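Since the structure comes first, as structure tokens, the remarks are kept for the end.
Of the protein chains in this complex, all but one are displayed in their positions.
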Amino acid sequence: MKVTLNIRRFNPEKDEKPYRKDYEIDVPETFRILDCLDKVKWDIDGELAYRRSCSHGICGSDAMMINGKNMLACQVLVKDFKKKYITIDPIPSLPVIKDLIVNMDSFFKKYEVVKPYLISKEQPPVKERLQSQADRELIDEAVNCILCGACSASCPSLWSNENYLGPAAMLKAYRFIFDSRDDAADERLDIVDTTDGLWRCHTIFNCVEVCPKEINLTWHISQMKKKCAMREL
Amino acid sequence: MSLQNSTSKFNRWLDVMFRYRKHTGSWAWILHRFTGIGLTLYILVHIIALTGLLKGEAAFNEEMKLFSSPVFLFAEWFLGILVMFHAINGIRIVLVDLGNGARYHKQILVFVYILTVILVAGMGYLIFAHV
Amino acid sequence: MIHKHDLLIVGAGLAGLRAGVETSKYHDVAILSKLFPTRSHSGAAQGGIAAALGNEEHDTVEWHIFDSVKGSDYLGDQDAITMMCSEAPDAIYELEHMGVPFSRTKDGKIAQRQFGGHTKEVKDEQGNIKRLPVIRACYAADRTGHVLLHTLYEQCVKNNVRFYSEYFVLSLIIRDGVCRGLTAFNLRDGQIHTFHAKAVMFGTGGYGRAFRVTSNAYANSGDGVAIAFRAGIPLEDMEFVQFHPTGLYPLGILVTEGARGEGGYLKNRNGDRFMKEYAPTVMELAPRDMVTRSIQTEINEGRGIDGKDFVNLDLTHIGAAKLKERLPEITGFAKTYAGIDPVKQPIPILPTAHYSMGGIPVTLKGEVLADEKGNTVTGFYAAGECACVSVHGANRLGTNSLLDAVIHGRRTGKTLVEFLRTAELSPMPEDAEDNDKKIFADLYDTKKGENCDKIRVRLKEEMMNKCGVFRNEKDLNSMLDTIHELKSMYKNVAMMDKSKVFNTEMQEIFELRNLLEFSDAIVTGALARQECRGAHWRTDHPTRDDVNWLKHSIAFKTEKGIELKYKPVIITKYQPQERKY
Partner (left out) sequence: MSTNSFKFAGGRNSGAKNWYMQRITGILLVVVLIGHYILMHATPESGHTYKAVMDRLHQPAWKVIDMAFVTLGLWHGLNGLWNVIRDYEMKPIMTTVLYTVLVLIALVFWFIGLNTILSF
């Protein structure tokens, strides 16, 4: 099957500005977009740069904007596209390092801001702490996040305000706030209950559209909004 | 460096706003925001316009003649689109944050659009039935 | 550029991070990784991590030890296995205390499930002892590795560990038997950096990428193993490469053994549950090597589905609700990559290169061995899949490798805490970077030459066909020739990308060098070992030979090529028996 990839290229050592280039390749229809990129890299232009590792949607390396929407290149097959002219850009709003590779430092800084680790103030028992299935269920979706950044980079609130924590970091906050074993819910609520936190989310749902793990981030954010609103009353 | 790195923040923002695909939720947000800003400006104008009441009956009715012309009636009908969409979608936004609303936002949005169309059509009938 | 730290950990998978958590409380630790830490392949582990907690049914550490010994086809060192299985419950509780969101039982304990090769002893009516599958693998749905990896990374963030992400380690600097640090190139700026430290620990993971069909990530190119080999460290038991029975056809993406643990059936083109021919008592829950060979035999004998090279994994009788709760991830994979819904249709599967039992030989404390006699290299440590303790022997049981990475990461961490209390910084040689600099310069200079991808494709294809599930002397010999040919082609490899920033092509070239390096050791070891044991199956020597081959192979890199030596297996309690299930 003939496919044309229209890729946004940029090499900081040579190019003043990013430019777009078409690559025509012939691939089986079961190829992932990631395989197509590999084919371009191996057969046509070794300079093409992108991140990848696991190749089945679990490591979160290869979030990119494909046909105007953030997704994992390893999680979509060529046959999923009706038109075989496919545009590929780096995920928006983060600084581009080269081609499809963006600098994710700020994304991870935000992750660190919400204290992404269990804080337990009691001495744990000799065996495991008990947690009911219902309590575990509360964080079931949230623990699936692979930190690919697709959600935060798709959020219009974040495009207009870099300081916004973004859905991914707030999901991480949720993961601990609602973990029955954690004792620092209030500390974390203080962190997300700021102008650059929860209240920048206008329930746009772009994050939910793109999350490769099908996490409903907005739902999780809403739960925290309600907690904070109750606190104020 | 690249457009994402070097041009002004505003340009970068515009660039992304245009290039990124608009999902259902984006449209709802954009419409809600524009209608909200529009309504706010309108309410300000409206408050000023009503000071006309203070100038007495003749002056006010003179002003109102202008507003009763078909062009202005049409404008008022258009205003109804803003009002109805913003109000009904506002309810949706409230619902999204309640209970499990966030899991059904798309279904609710379909209702919002349908209801808006019905109400706006109804208002059109009310307004223009008398003309 | 020179960076100084007390300890350098290479690899941010389970092994590296666990050691990081242990040591960072006391020392200045830096973790280097060519990937951002949470991108490490430990995150792909699905099924579970073994420990005899007995949360679901009665279980004992003793049974776990026996299963691991038997599973290893008696090649595992029994002192190491005993240690690992006994420490397992504590290590799991500790992980839970760190915050790992395990799935839970009804009464709120860590949930467990069945896994291949893990058994309990039961007496039947006549009083005969039988071994039946036991519930031993602790899990978090089918994302166990993912939650473990993220939790350990979180703990490192909490302890303020210094991370050097996207640094590709090139070589170890060992002089006079003392490890002094390493060189790495920073993908972001394309420069060589030297790291100077009192100790280096490797947790660089596995090397499944040498095979065409594999469940491993692009990053699993066995860099650590090859780097150590080049630095004069021997490699142990390299011929044992585990093929997982159920890779999603045709790519080889893993379908966890948990799918069979939850009750999945394997069926051939006639719809028969063919495992009854090969392992009548445990059926689908036989150890991996057996299931893999059974599937490969079915395929080779034309009983693959429609005569093609795959069979079916049938989960349709399990029910939508349970699949959603216990196996959501693989349900997703099947839908995305094969376009089928496991609730209604069987999943097409084939054996896929999965795990490397061999690696850098280490002591129980994580110190790297310099030879077969037990001498160690000062200041060099290893744990996880890149190391060989050996707890997996000739065949690893499912869920034992996450355990291995966690337990030995922790143990090595403890050893390092002590070592670093007294250790001094040995001087860094002047010429530390010279060799790498020269290689860099060559790569940037070469205009025309061999294409890196062509070499790699051929290596992977032929390794799969000639050094895969079934092996024989003729194939292995021809594979050796191929490797030598490819190695000489590699000398002329040309790099298209001449840029510095994120030169991922250069990274691939270095990875290819490493693939070639250790593949040589795999094939050489496999050729020498004239028996069948665990994952190593020689069709021309179709039996296990305890008289001649109950020993670990140790490969040395010499001027003349690879030289093999051997060392005895440590047997404490369980004498080798025939392995039947």
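First chain written, first letter: the chains are A, B and C, and each begins at residue 1.
The definition used in the following text is that a residue touches a chain if its C-beta (ideal position, glycine included) is under 8 Å from a C-beta of that chain, and two chains touch if they have at least 3 such contacts.
Here the structure is a predicted model, which means the values were calculated and not measured.
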Next on the checklist: Under the definition given at the start, what are the shown partners of the omitted chain?
Outcome noted: A, B
Item to check | Per the touch definition above, residue among B:14, B:75 or B:126 touching the missing chain | outcome: B:126
Next on the checklist: From the list A:65, A:86, A:173 or A:191, pick the residue that touches the absent chain.
Outcome noted: A:191
Item to check | Interface residues of subunit A (partner: the chain not displayed) | outcome: 95-97, 103, 105-106, 109-110, 113, 157, 160-163, 165, 190-191, 193-196, 198-200, 202, 225, 228-229, 231-232
Checklist outcome for this item: Contacts from subunit B to the absent chain lie at residues 1, 5, 9, 33, 36-37, 39-40, 43-44, 47-48, 50-51, 53-54, 57, 60-61, 64, 67-68, 76, 79-80, 83-84, 87, 90-91, 93-94, 97, 123, 126-127, 130-131
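Note that only the chains that are shown with their structure count from here on.
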Checklist entry - Where does subunit A touch two or more other chains at once, residue-wise? => result 12
Item to check | Residue ranges of subunit C in contact with subunit A within the complex | outcome: 35-36, 38-41, 43-44, 92-93, 96-99, 101-110, 140-141, 143, 146-147, 150-151, 154-155, 157-158, 188, 217-219, 250-251, 253, 329, 332-333, 336-337, 451-453, 495-497, 499-505
Next on the checklist: For the complex, give me every residue of subunit B touching subunit A.
Outcome noted: 1-5, 9, 12-13, 16-17, 19-21, 23-26, 29, 33, 93, 96-97, 100-103, 105
Checklist outcome for this item: subunit A contacts subunit B in the complex at 10, 12, 15, 17-18, 65, 67-69, 89-90, 92-96, 102, 154, 156, 159-160, 162, 202-206, 208-209, 216, 218-219, 222, 225-226
